[in-house]
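Complex shown without one protein chain; remaining protein chains in place.
Naming follows writing order (A, B and C), and every chain is counted from residue 1.
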Amino acid sequence: MEEIKIEVPVEPPKELETLFLPIPKDYVEDTYRKDDFLILVGPQHPGSGHMRLIVRVKGDIIQEVIPDPGYVHRSMEKLAENRLYIQNIPLVERPAIMDSANFNLGYVRAIESAMDIEVPERAKFLRTILAELCRIGTHLYDAAILAVFIGHTTGFMYPFGIRELICEALARMTGARFTSSFIIPGGVRRDVEEKTLRWVYDATFAIEKRLKSFERIFIKNPTTIARLRDVGVLSKEEAIRFGVVGPFLRASGVEYDTRIVEPYEAYEEVTWDIVTADEGDGYARFLVRVNEVSQSLGIIRQCITSMPEGRYVSEQICDDVKGNFFDKFGNLVLPAGEYTTLTEAARGTLLFTIVSDGESNVPYRVRIVTPGWLYLRGFMESLKGERLADLQAIYGSFGYFPPEADR
Amino acid sequence: MIDEILATLMNVFRSNSMQIPLIQPIVDYLMQIPLINILVALILWRPFFAVVIMPGLAVLLLYLLYIVWFERKLTARIQWRVGPLEVARPIRGAIQALADGLRYFFQEAIVHRDAHRPYFVQLPILAFIPILLPIAFIPAGNAVGIKTPYAIQLIVAFLALIPITIIAIGWASNNRFAFVGSVREALMYVAYEIPFIIAVISMIYLYGSGDPYVAVEKQSLVPGAILNPIAFLVFLITMLMATSRLPFEIPEADQEIAFGPFVEYSGMLFGLVMVLAYEKLYIMTLLFVILFLGGWNGFYFEPLGDLNAPLCLFIKTVVVISIIAIVRSMYARYRIDQTLRYSFSWLIAFSMVALGIGVVLGWIL
Amino acid sequence: MEEFTKFVRGGILGPIKKWGTKWSLWPVHLVTACCGAELAHAFACGYDGERIGALNYGIARQTNLIIVEGAITRKMARVLRITWEQMPDPKFVIVMGACGLNGGIFWNGYNLVKPSEVVPVEFFIPGCPPTPEALLRGIRQLQIKLDKGVAENSLTFSEIALEKGKKPKVLPVSPKVVSNAPSIVVAVKKAVDWEFGKQLCDRLKAIGRAVITAKNRIALKVEVENLRSAAMKLKDLGFDHVKSVNVIDVPNEGKFIVEFLISSYSVKELMPVLVNLYTEISRKEPKISSLSDIFPSADYLEREMQDFFGVNFVGNPWKGKFILAPDTPEFPLRKDFKLEAESYVGD
Partner (left out) sequence: MKVEKISRSPIAELKRHVDVIQEAFKQALIPDRVTVEYPRERRIYPDNLRGFIVLDRSKCISCFRCAQICPANAIQMSLYDNFYPGVDYTKCIFCHFCVDSCPTGALASSNLHDMAFRSLEEMKVKATQMTRLPTIVREDKQSVEYFVTKKDWKLQRKKELEDISVLRIIPRIKPRRAFCEEPESCLGCRQCMEVCPHDAIVMERCEITLGGEVIGKGCILKVTEKCVGCGLCVRQCPMQILALKEVE
C-alpha cells in the first residue's frame, strides 16, 4: 500500500505573539512542527519567582529552557555611577536584601582595598557575625522556597519562623530587620553592646533546636528525598564549565569557597569546615546548604566568645560615626584604578569591580556580578532532560532569586 | 383530587418514616398543621432523609464548612501559627470558610475568550451529578435512599465518573496548564482506580456480598480494618490519590501547573470546583467507614432512635477525614512518574495480597 | 441581567458581600521584587496573615488582592497590568515598599515604572522593605475601608504652623564631584608580596602585557585580534571559567574597554587568582569576538553587556534584548545616557 503523506498545518498559538517572547519566531514554529510544546512559566505563577522560563517539553520531558530574566532589573550599575561612594552602600545590598551584610561587605571591601584602610579587629568580628547571620537567613529562605515549590507548606513555615529570630538579631544589632546598611568603609556604623551579643549567642542555640524539628519534618522527609534526589544533576566538569558558584558548586564536588581561598575578615581566626558533596543533584545542593547553616552557627558562636575589645571603626576614618557621617564619608575619593573583590555571599561568589578615575567622588563604573547571575547558566543546563514537575524542584534546589540575578 | 394525592403521599411518607423519640413531640405538633405536615413527613421519609439530610446533602454542606476551616486550623497548628481567627474570635474563626465562600459567590465569574463557553460553565455543575448519585446508595441504618444488594459496586462505579468531568473541565478551559493537569488527572485516574477497585472487591469477597448491610453486620465484632489491614492501607492511599490530596496532589499541583484543570476558573465556578475534591473525599470516606470501620455500628441512645445510625456514620466519617487532614502538613508532593510507578507496582501488589486475604477469609467466615 | 447584577452588587445582599470580601482578602502570588521576603514573613508563622483572613493564593483568577512587592520594572509593569485584568471584580491593590511608591532608592533608574500609573492603588506602605506589621496594617486599613467606605491613613500628623520664607539667591552645590575628562587606567601596578603571582605574571607575559594590580589580581592586556588565542592559552594554563565580563565606556577617548575576569576551579593554586583579560575597542563600531564557546560561563554575561552597551560579541548566538525590556532606552549604561539629577531644595 502506498504511504500517503498528510500535511497537517501547524500553527503556533496566537497568544504567544502578544506575550513579547524574546525568542525568534522560527523557534516557536519549529517547536510546534516537531510536536513539542512551549510552556511559559512565570512571572505570575505560584511556582516561579520574578522571572519567566520558556520551557520546551516533549511529552513530560524538558528539551530546553530559555530564561527570560530582567523582570527585576533595577538598573543598579548605572545608578551606582551616579551616587557618592557612600550612598551606594544601601544600593548594593538591594539585590538580595536577606543577604544584605555580605553584599555590603563586598562593596565596602573594594573601597577599603583601594584606600588601604586597616579595619579594627572588633569591627572584623562584628562584620563576620553579620555576614554569617545573613548567610543562615538566606539559606533558610531558600529552603523555605524550595519546600513550597515541592508543595510542602510546613517546610515553608518553619524556616520563616526561624528567620524571625535572625531578623530580631539583625534588628537588635543594626536597627533594621533586613537592609542593615551597617557595614561602612573602615568598620561598622555603631558598636554592638555586650548584652545584644549574648542574646545572639543564646539565639544560635534556639535556632539549632528549632532546626531539629525542621530536619525531621522536611529535610529528612521521604517525599523531599524522592523529589530532589537524582534530579538536576550537574557533574563536576559541567559545574566548572558553566561557572556555577557557591554551595551549588560545592555540591558538585569542587572545594571552592572564597572564605578559604581568599580569606577576609575574621574567617581565618575561627575554625570551620568547608561543606562539599559528590552527587551534584538537587538534594546534595540542599544538604550542603543545610550543613552550612550549622557551620555558620558555629562561626557566630566562636566570634562572640572571642570578640576582641577595641574600636568599631578605623582611626583612619573617624572616631565616632554618629554626627560625622556626612563629613567623614561624604567625600571619599578612590585612587585611580580598578579594584575587584570576591566575597562568598550566601548563594555563592559575589564580585564587585569598582573603577575609579581618581578625581571624582562618584565611582566611574561599578560592576556587580551576583551569584544568581553566575549560576543561571548551570541552572538552565541542569534542567535538560528532566520532567516538567522537576522544574520547580530544581529551581528551589538552586535557590534562584531573580532580584539578585537581575540587580 | 389534590387531597387524595396528598393523602397517598402522606401515607407513603408516614409508612417509612424516621422514628426519633427525642423530637417526636415536635413532629406530632407539626403534623397537625396542614401543608407543613407533608413537608415534615417528606423530610422524615427515610429515603429523602438519607439523601438530603443525613448522611446526604445538608450535612455535606456543614461538613464542607467544617473541614475547610479545620484543615486550615490544624495545618496552622502544626506550622507554629494560628490560622483563621479574627473573623470570629470567640469561636476561633470557625466561619472563615463561610466568608471565603461568600466572597467567591459574589465575585465576578470570568469566562475567558479561549474557553469552550458552554462546557466551561456547565461542567462544574454537571460534576455534582456523579457526586450526588452515590449518596443515594449509601445507607445509614434504616435511612437509605435506594436499597440494593449491589450498593458498594454502584458507589465505586459512580465515583469513577468524577475524574471524567475533571478531565472535561481541563479540556474546556483550553489552557496550557489545564491541559497538562488533565493529562495528569487521566494518568492518575488509571493508576489509583485499579488498586482501589481491587481493594473494594477484596472486601466484597470477605463479606460475601456487595450489600452494605451485610458488610456492617459482619463487622459487629471485628472491624474490617483488622480483618484485612492491607486492603485498609491500599484503600487509604488510593483515597488520598483519588481526592488529590498531598502527597499525591499531582493533577492540581499549584506550584507546578497552577491548579491544573481549574486554572482559569474564578468566582462562584471556582468555589464549585474547589469543593469537588472535598465532596469526593466525603463519599469515599463514607464508603471507607462502611467497609473498614464498622459503618454505623457504635453508640445507641434511646431518644435518638433511627437517627443513631446516620449520626454515628457521620461522626466516624468526620473523625476519619479530620485525621487524614494532617497529611497536608506532613508531606511534599510526589512526582507523577513516581506515583505511577508506586501504584502500578507496590499498590497493585498489595491489593492482590489484600484480595487473597479477602478470598481466604470470606471462605472461612 | 443588569438589574440582577445591580442587585447582587448592592441591594440587601450588600452587607453580606462586604463582610465576605472584608474577611477574605486573598493576595495573588505575584512577586515583583525583594519586598516579597517581608511579605512571606507576614504570611508565615511569625505574623500569620491568615489570622485576619488573608491567604496567599496562587493564580490571579481566584484571588482579589494584589500586593505589589516593591520595584515594578518595565518588563514587570506589563505583567502587573495583565494580572490585574485577569482578576475578577472586586479587586484591590496594595503597594508595599519605597520602590513601588516613587522608585525609592532607584528613583532615577531607567527601568522603573510607578505601579500607581499602571493600576489603581488602594494603599501605599512605606519602608524598604516595610516590616510585616506595616503590611498587615495596610491590609487592616483596607478592611476598615471596606467597612466604612472611605480610605483612611493609618496615622495623623500633628502639624505646627510655620511661615514660609524666601529662597536665597544661591542654593548649596551638589556634593558630587565628577571629573569632566577622566582618565581610566585599568592596570595600575602595585607592589605586593606575592611570589607565585610574579612567576605567573612572567608566564602570562607571553600572551600579553601582564601587570599585578593587587594580591591575586593580574591585568592582562591583549589586542582585539589576539583575544581568542589569549583565551585559549589561558584555558591551557588551567583557567576554566569567567567570573565577570565588564565593559567600561570611555567616551572622551572614544573607546570601550572590554574585560573578561577569568579564574579557575580545577587548579588549586590558581583558585584565588583573577586574571583580568582586557582589550580596547573603538566606540564607533563596537565589535569583539565572543568567548562563550571557549568559556560557556561567559555566555549570559556577554548577552548582558550587549544589552547595556551595544557591544557586539561576534559569535554569541543570542541577538536582541536579553535582560532589558523592549521599551527600555537603548544602551543605558553608556556614559552619554544621563539620569535625572538630585535636587536638595523642595518647596
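Criterion: a contact is a pair of C-beta atoms (placed from the backbone, for glycine too) under 8 Å apart; a residue touches a chain by one contact, two chains touch by 3 or more.
Bear in mind the structure is a predicted one, so any value in this text is a computation, not a measurement.
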Contacts of the hidden chain among displayed chains: A, B, C
Omitted-chain contact residue, chosen from C:166, C:284 or C:338: C:166
Residue of C:58, C:104, C:197 or C:272 touching the missing chain in the full complex: C:104
Candidate in contact with the missing chain, chosen from B:74, B:88 or B:214: B:74
Chain not shown: contacting residue from C:60, C:87 or C:125: C:125
Interface with the unshown chain - residue positions in chain A: 83-84, 86-91, 154, 161, 164-165, 168, 171-172, 174-176, 179, 181, 189-190, 196, 199, 202-203, 205-206, 209-210, 213, 216-217, 220-222, 225, 229, 273-278, 283-284, 287-288, 291, 295, 320-327, 330
Positions on chain B contacted by the hidden chain, ascending: 74, 77-82, 85-86, 326, 329-331
Sites on chain C contacted by the missing partner chain, in the whole complex: 45-48, 51-52, 94, 98, 101-105, 107-108, 116, 122-128, 130-134, 136-138, 140-141, 144, 151-175, 342-347
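The definition used in the following text is that only the chains that are shown with their structure count from here on.
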Graph class of chain-chain contacts, one of line, ring, star, complete, other: complete
Interface ranked first by C-beta contact pairs: A-C
Chain at maximum distance from chain B, centres defined as averaged CA atoms: C
Centre-most chain [mean C-alpha coordinates]: A
Inter-chain centre distance, chain A versus chain C - centres from mean C-alpha coordinates, in Å: 14
Approximate Å spacing (C-alpha centroids) for the pair chain B, chain C: 49
Residues within chain A bordering two or more other chains: 45-46, 157-158, 161
Junction residues of chain B - those touching two or more other chains: 79-81, 254-255, 258
In the complex with chain C, residue positions of chain B that touch it: 72, 76, 79-87, 93, 96, 98-103, 105-110, 254-255, 258-259, 263-267, 270
In the complex with chain B, residue positions of chain C that touch it: 8-9, 13, 16-17, 19-24, 26, 44-45, 48, 50-53, 55, 58-59, 61-62, 64, 86-90
Footprint of chain C on chain A - complex, ascending: 20, 22, 43-46, 49-50, 69-79, 82, 84, 90-91, 94-98, 113, 141, 144, 156-158, 160-161, 163-164, 167, 177-179, 239-243, 249, 254, 256, 261-262, 330-331, 333, 335-340, 342, 349, 351, 353, 355, 357-362, 364-365, 367, 369, 373-374, 376-377, 403, 406
